[in-house]
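Right, I'll just put the structure down here and ask away after.
For subunit A:
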Amino acid sequence: MIVGADVTLPDNAGYVVAAYLVFLVLLLIYVVIMATKLSRFERELTELNEIAEKRDEERTRSAA
Partner candidate 1 sequence: MRNVVNGVLRRDLRIDTRTPQVVPGMALFSISAFVVFHFALQQRSVSGNLAAGVLWVTLLLAAVLGIARQFVADREEGGFEGFLLAPVDRTALLVAKATSLFLFLIALEIVAVPAFLIMLLGPSPQEFWRLLLALALADLGIAFVGTLVGALAVQSRARDLLVPLLALPLLIPLLIGAVKISAPVFGGPVAAARWPWVLALYDLVFGLVAYAVFDFLLED
Partner candidate 2 sequence: MYGTRLRALSIATLITLTGGFALAAFYAPEDADQGFMQKILYVHVPLAIVALCGFVFAAVCAIQHLRTGESRWDLRSYVAIHMSLIFGAAVLITGSIWARASWGHWWVWDEPTLVSFLIVFLLYATYQPLRFSIEDRDKQGRYASVFAITAGAFVPLNFLAVRMAQSYTHPRVFATANGGLEPRMKVAFYVCLLGMALLYATLWKYEMTSKNTSAQIKRLRRRLAGDEGALPRRSASPTLEST
């Protein structure tokens, strides 16, 4: 803390930090949950793209 260099923080400052940490941690947990969801979407979309490509290939082969 730059402004607080000569100010000593009171003893229970830890509680304030803890309260804001709780907020941060919950937000980060939410980020983790969304990350797992996003990776599932990615996996599913990759899979679906493969299916679509395979189908296109078959179509061009049967047309030829």
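What to note about this one:
We take it that a residue touches a chain if its C-beta (ideal position, glycine included) is under 8 Å from a C-beta of that chain, and two chains touch if they have at least 3 such contacts; residues count from 1.
How were these candidates chosen? In short, all candidates are chains of the complex that A comes from, given by their letters.
The structure presented is a predicted model; accordingly, all values stated were derived computationally and were not measured.
Chain contacts in this complex place subunit A in touch with candidate 2, from the set 1 or 2. Across the complex, subunit A meets candidate 2 through its residues 3, 9-10, 12-13, 15-16, 18-20, 22-23, 26, 30, 34, 37, 41, 44-45, 48, 51-52, 55.
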